[in-house]
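Below you will find the structure I want to go over with you.
Note that this complex is displayed minus one protein chain, with the remaining chains in position.
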């Protein structure tokens, strides 16, 4: 028997920071004939979907659904309240913060970028200075990414609200919760977020294809003062729909709606607070393992302060090109796919091969996380990547203590 | 046994003009775990998808994919070549023609609407007059709907090209093939269409959620001269992508891509010309039945001239409110869902209840069409709706002659 | 455009007398990960499944489930009450009656076959004579097929019970309802049936793989007096299970159980009496068409008396080899698959090509039946098969009158 053993032939595990693992019931719900779009089940489903989305976002206000991805939601949110020439403040902590700013430029905004690098959360003092200096209130919005998927930094959105308020500045607070909604604690209304964008493919556990813009009455008033909002991006008919097609700006994403319905049922059956708590414990298990590995060799967590780490994604470093080697080994040998580095350096840069990311968002449980960590441990052993001991025991201890 | 018999408990048939019937292999292909989005099968799939989409559109030029619906493709197409203040000419033959014009207004265009009503194709002479009168070439584009889904009028796109050329006018010819691509003969390059938009949920047989903008080099040059195109709508990175995420402007609609791959395989296995021929025969069978029904009572086809009838959708009239009664009966009693009237009058208008539509696009075969027509015949009999005789025999004769 | 049009590229319709059309919700329910077989949902599901199966069979008595097909249920039923050397009476009206008798021979029984041919129901007088002549009560069971799938003859089971009773004969009445349960009126207890066998793949709308033996206390007493029943066929632990594995004689057919659960939910949501009524109307629509076709040419229904026609399957004749030509045409050109002749003559016999069958069992509605009949009409026209006129109108009239 000379065939070399390969240990990947089993259920693949895609542990990347989105698209996340899709629950079987969601896929089942989407496997159906095209439905009646004039009346009946699907049409009747809309008010409940809207309400249940708002429950996840912890808001009493409005939500517009878009057939599109996270970038669509970014552009939609901007298109409703920012006109060409308006200024926006972008405090960035990773690729996605920067990217949202670029998108604002794409619709003609003037972008004031505060780049806080790749390892630190927003510096609220610097933001405060900028806002206080803007006596003319030219800044129309502050675009804050809650969790930047590239760096896994989680920013303190209530603190961002506080500095805006302290500066007595009328700018809208717009939050990107693409990588955090349904994973990390988020309270849209309590935190005073005016506009929030997210996608369906991470904490909401639906295949990519839908995104959402939540907004409050202050934001809606800003939209009302716009001279023109393009038909597809206009959130008004979508959020205040009287006919089914208005929710979706034309043909509805029929199968995604069924998937979303099922995913929301799962989230609310578990309870959104229980969902957050699950993500928190699993993240701590991952951190315990990663901190152990960091004790030797080049293994390092991108975010050192636990207070600023996402519960949904973890960015890691290894001396290049070991990160790429590790990713390749665990995928090829164990059926485990890890996330690539993103936004830290161009993919053709050798340094890029020193980053990788773990997704632990949405449909994840204790045995999956132990498999993820166990796979990485095996990979580092096989590739002789130096690392600290005791990682798996440390992770299992966190899970056990739960 | 007093329970009243209901004859709807079987396989539902959604005979509406989109979303169309989704083939089982497409649904199967979409029922899968979230895939690796960095490399492997899905990433490698893109060049083939692009090529096979172009084969359906009969073009050697470019295609940009959008996560969005048909309205997204409309807005995307406009956003790449029309700037605020530009003039567009809209020769409308139904709700969708008018609607595309409204969308152009939404991005700031000045719209010159030629409304040809709900029963007649474009009048090329009137279009010619307008173009010839536009000595300053202020009209940047002519927005022509190939098949208007609301009226089922099929316009003569080559004739539209001819009047533009005869007027020696530089305006782009932009065609909406949402209801015709993969159903009616369409030759993008041979017909000189500069920009074409379509969606995935009709002739392409995929659940709604993706749309496409095809364009040639003339259109691409127009886009290059734009001062700014918003990030999500910009077709350049999508059509000339170097990285996977560029094709999709961010996160890819992963499951739809698998569905689309399968649908294109089915189309090209049958052969696009055979697909057109199948739609043509089935449409003639439907027309034969409808013409027979029209011999008595109020039953009428919306388009009298066969040369201007779509092969994918048929709009019909019955004295109000009989159309609504018929739709309700065949759905409730037979499991057959027909399309509502669209764009002819507001739904709350009593007249609206005098229209209905049949979808016969994409995944349709001979026995389905006979079931559709047989269901309508039974419905009219049951409701005592006066109609001409011999419809089913006439339809079966067309199918038999094939 | 020279590619020849083919009209089969749409949703295939398998109109054969089993396996029948599987409802999408049943397939969805079966598309799931392997479940826990020790406790939880699946284990808890068993009492309800048992009860709901009995509701379909209209019995208060017992049911044993088998992982197996209809032949397995045949053999299981016999193995519990017939020992080698026992005599059974088999009044046959088609291939399946004969076949059950052959199976009885296979377990060592002595078989008294009364063959009533292929066009007539059981002759109760002849059965009565045989039973009365059996003074010694050597006949242990009468094996009666309710609907013989090959000939589509429906026998009068209450009349069969009556002749047994009139002869004061203790033989068990064993009924094969494989092709009738969930389609034709059947009342196990009211009709005095002692043992009934069926499969999951016809009126029960589940992919083939499970079958069922229902029995009453008289039959159970007969089993108790058997010297030995083989482990797999023994109905006692299956019908009187205390542990989950006992229901299934080992490993359960996990996915089929989920499919069956869904199918039974659908049946009882509609109501078993409504299910029967639906089958009855649709059968009458088919008969109306077939009777019209029979007015000219060689088209003939196998059963002339409506009182003895199945509501689930219809056997038909056409001058050979026209039946085969018709089946081939409608499948190849329209996507419609009809049943072959069965048990009337060997498949290599030219006469075999003069028979075909229509399945109309389980998940069938009005538009499907019109598609089935419309497809046949088109086929006969295309192949120049002489037939009477007005079939489709006649069928639609029956459906309309409902």
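A few points about this structure:
Note that the chains are named A, B and C in the order they appear, and that numbering of residues resets to 1 at the start of each chain.
Everything that follows uses one rule, which is that a contact is a pair of C-beta atoms (placed from the backbone, for glycine too) under 8 Å apart; a residue touches a chain by one contact, two chains touch by 3 or more.
This one's a predicted model, so the numbers in the text were calculated from it and none came from an experiment.
The residue from A:46, A:197 or A:334 that touches the chain not shown here is A:334. In the full complex, chain C makes contact with the omitted chain through residues 12, 14, 16, 18-22, 27-28, 30-38, 66-72, 74-75, 79, 102-103, 106-108, 199, 201, 207-209, 228-232, 234, 243, 248-256, 331, 337, 339-340, 347. Residues 24, 28, 31-33 of chain B touch the missing chain (whole complex, contact as defined above). Mapped onto chain A, the footprint of the missing chain covers residues 1-13, 21, 23-24, 31, 185, 266, 270-271, 273-278, 280-282, 330, 333-336, 363-375, 377-379, 381-382, 389, 392-393, 395-397, 399-402.
We take it that only the chains that are shown with their structure count from here on.
Rounded to whole angstrom units, the spacing between the C-alpha centres of chain B and chain C is 44. Measuring from the averaged C-alpha position of chain A to that of chain C gives a distance of 54 Å. Looking at chain A, residues 28, 31-33 sit in touch with two or more other chains.
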